[in-house]
Structure formats: structure tokens, C-alpha cells
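Just one protein chain is left out here, and the rest sit where they should.
Read from first to last, the chains carry the letters A and B; within each, the first residue is number 1.
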Amino acid sequence: MLREFGLFVIISLLFASLTLFHLPFLTPHQTTCAYGFSIVKGDWGLSEAILLRRNLNVEISADIKMTAYNVPQVDQAILFVIPEKEYLRKEKIIYNLEREEVLKLLKKISIRAEPARRTAPQSLEVVIQDLALEESLILIAYLEGDFSSTAGVSQNITPAPPPSVPPPPPLYFNACFNIKAKVKIGGEQLARVIDVAVIGLALFVLGDLRSEDSWLRRLKRYSSVVKPSKPKRK
Amino acid sequence: MRSKALLHSTYIVSMLSKELLIAMAALSIVQTVFLSMMLPNIAVEATPYYTGGFVTPQIRLILAPVLGITGFLYAIVTLIAAAQLGLELERGDATIYLSHPISRSSYVLSWIIASLIIPSTMFFISLAIPLLVVEPRLLFGVSGEEMLLLVLQVLTGGFIVLAASLLFKKRSLALASGFFEYLILPLIMTIALAIFFSLVHNVTPSARDVLWLAILYPYNYLVMFNHLGARWIEAAAANIPVLLALIVFVILYAKRRLEVG
Partner (left out) sequence: MRALYFEDVYKKFGRTYALQGATFEIPRKVVAGLLGPNGAGKTTSIKIATGLLKCNRGKVEVLGLDPWNNGVEARMKIGVLHEKPAYPPNVRVSKLLLHLAKLRGRNLREVKRVATITGLEKYLEAKIRALSRGYLQRLGLAQALLGDPEMLLLDEPTANLDPLARMEILNLIKNLRKELDVTIIISSHILLELQKVCDYAVFIGVGRILDYGSMRDLAGRYGVEAILKIYSVKPRRLASILVREEYVEAIEIHDSYLIVRTQSGYWKNIEDKAFELGAENVELTTANLEDMYKAVVSRYAF
């Protein structure tokens, strides 16, 4: 039975390897949405939008697309990608800084920063491609605009809420992040494939040689029958 | 001398090796395809950020989508393997083996090992190896409760097929019993349940009300009624006595009543 177990391991490993090496071509996407501002000061604000956690010890890259809805009053938006640990160290300071200082700090600690483009009067879009996820990251949206008025903010809510419901706040940030993760199999996984292959092969060979009905011995017999013997020298 | 049950089960496995290897390949492909579709989303978790600091990432591998398909395949392999005992009894091969110094209970035990334990091990291997290759930590994220209940459910079906093999000595009847128990009976029970609760108005069933489903189908019970508070320990507790009774029946019947030839 040891032989059969070895074969089970080898077969499972073979199909696992064949499929896993196609992982980079598989990019299922997930969508997470964030709401609200963390800081609003006059004509600028910050939204600590999304936490991107890296759960596996594999090479991961991600394509991120942020779509912000209902933001007609925003003139400029930048999406910063900042390592979480780095951000946590600076988080409390940020609340006390002015706009220029905040921008300077964010640019310093971020690993990527992409400006948004307006795709429609009411929405903005940012695309970041091939973001390497080596650690957990926070996506922070920096927004500038005239946040004092509600001009352009759509009040048409369907169905119309009853009069007793207060109107939506003038300042409301709503963005959804579509994330496509690409997992790449790297050296560590390859090393494990080899380890498991060796174990499977060892089980197979050990089990087969112990068996009196050995496939390897039969193969050896067949190959010696098929191989013509060399003529003897006189 | 090595246990005769183990000796004979090794022989059975070597006889069925081609079929088992094909089944292993099928299980491996399906497991890996589903896992690979889930892996990117497990690798990267995106959540709204709440100020509060760093949270240690925990891998929670929700296996329901994978187990749903591969568990079905695992069950089919087990039921077909167990029905091979019926074929051996029907064809008369069993007469040859039982004419030699192996007891009837060892003979049936060898079939339990070969047709139930081995496919279960294959199932674990087909799941464990891709996880091991990607990241060993994933193994610890596998939900033990789901796996346990699935294994209990499949073993219950397997023992029903073994019992039918011994009683009818026909592979077709044994297989029919197994497929009826595993595929058709749950459907009938679910339909009956749905009709009953639709007739009884204004009553929301609780998980306890339908705990009787777990007697034969603990995994189905957990998956279907998780939202109503189904607990895996109750499901296991409902199923285990039935499984033990089946095991005792199969072994005692073999020891005391099994006639061949």
C-alpha cells in the first residue's frame, strides 16, 4: 500500500503543480467599498479607505481600480498606497498637520501615488497596476475641492425619502475598490514541490521494492529482454 | 504474521489501483482548480480600514465551495469502491479468498480499509498537497468541523453500501442502495421538510427542529442550516451512533452470518 500512497502523492502533486503554475493567469476580483472622511479641513480631506492585507507568503501583485461616486465638488484626488505599519506610526501626526505638510508626508511614506481622473461629472477613477504586495497596505484618498457647498451633489434620491428624513450631508465620500490579485508561485513553492515529490517518490520506490510484485523489477526485466545483448568477443 | 485484514486490503488496493489512481487524478484536478480560484482572494484581503491599528492576519479558509464539489466526488468514489465487495461476492471471487485462512470478519475489515479508509486518505491528500505547496499555514486554516462532518457523512454512505453488498451479494443493488441513500433520500427529505414548513404557517424552523437530518447527513445539515444556528457538535452527535451501529452490524453480520458460494 506504501507504493499506492506514493503514487497518490505524486499524482496529486503533479496536478497541483500544473494548476498552480497557471495561478498568475487567474485574477478573480473582489470589490470593497469605503465611506466617509477621516479628516476634513476646509478645502481638503483624507479618507482612510481600504486595508489590503497580505495573508499568504507568496508573490502577490494587485491591480486596483478605485471609483469614487457622487463627488462633483472634488477638484483633485490622489490615491496613496502606504504600508500599514508606516502609516500607523504617522497617523496621529497627520491629524495635526496642514495640507502641504500632509501631502509632503504622504508622498514620502507612500510606495505609490496615482492622481484620479474624472470619468463623469459625478465620479472619479484611479487605476493602479502591478502593485506588489509585500506587506499590508492602506489605500488613502486625498481629496481637494469646494466642500462648502452642495452644488452638483445629486439630491435626487429614488425613491424620495419622506420629509422627516434629513437630507444627505453635503460632504460624503463613497468609493468602491475593485482589486484583482495575481498570485505568482515563487522559489519557496518550487522548493516545496520538490520536497513533496521526493517524499512521494521515496514512498513509491520503497513500497514497490518491498512488494514481491514489483513494477520496477518487472520494468527492469522487460528492458533487459528488449535490449539486445552485445555479441561476446572471441 | 502481518494482520490478515491489512494484507488483504493491500491486495484489494493493488487490484483497484488503476481505478483509484484515476479517481485520485480527478479529485486532485478538481481540488486544485477550485483552490486556485479561491487562492488569490485568500492571498489578498481587502477590508474597509478602521482606525485602530494592526490586526494579526488570520487565514480562515472557507472550504464550503471546494468541499461541496470535491466532497461529492469523494462520496462517489467511496460508494463505488464499497460496491466492489458486492461484485466480488456476486462473481464468486470471495469464495477463493475465504477458502484460505482468513476469517470473514478480517475479509470484511479489509474491504472497510480498502474502500472507505483509502478513499478518505486520498481525499485528504488531494486537499493537503496543493495547500502544502502554496503555504503550509493554509492547512491550519482548514475548517476541521466541515471536514469531519463530510467524512462522517461519506463513511455512513459507505457502510450502507457495504451492508447492502453483504446482504444482497450484488453490486448493482449495493450501488443502488448507496446512491439512493446519498443522493435521492436527502432530496426527498428536503422536499418533505419544505412542504411541512410551508403548511405550518408562521413557524420559523430552528436548527434543532431539523436535527434529525443530521442522523445520516451531518455535513448537509451544517451547510444548509448554518444560518439557523446549526452546530457541528450536535450534527456529529446525531450521526456517530448511527455510524457505529452500521459498523457493528457489518462486522457482526460478516462474522456470524456471511455465507459465500
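One rule holds for everything that comes next: a contact is a pair of C-beta atoms (placed from the backbone, for glycine too) under 8 Å apart; a residue touches a chain by one contact, two chains touch by 3 or more.
These numbers come from a predicted model, not from an experiment.
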Looking at the whole complex, which of B:Gly92, B:Pro136 or B:Pro205 touches the chain that is not displayed? B:Gly92
List the residues of chain B that touch the chain left out of this view. 1, 4, 7-8, 11, 14-15, 91-93, 95-104, 257, 259-261
Spell out the interface residues on chain A facing the chain that's missing from view. 212-213
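To be clear about the criterion, only the chains that are shown with their structure count from here on.
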So how far apart, in whole Å, are chain A and chain B when each is placed at the average of its C-alpha atoms? 34
Contacting residues of chain B [partner chain A, same complex]: 9-10, 13-14, 17, 20-21, 24-25, 27-29, 31-33, 36-37, 39-49, 51, 53-54, 57, 59, 118, 121-122, 125-126, 129-130, 132-138
With touch defined as at the start, can you tell me which chain A residues reach chain B in the complex? 1, 3-5, 7-9, 11-20, 22-23, 26-28, 30, 32-35, 38, 48-58, 60, 62, 84-85, 88, 91, 133, 136, 138-139, 177, 179-183, 185, 189, 192-193, 196, 211, 213
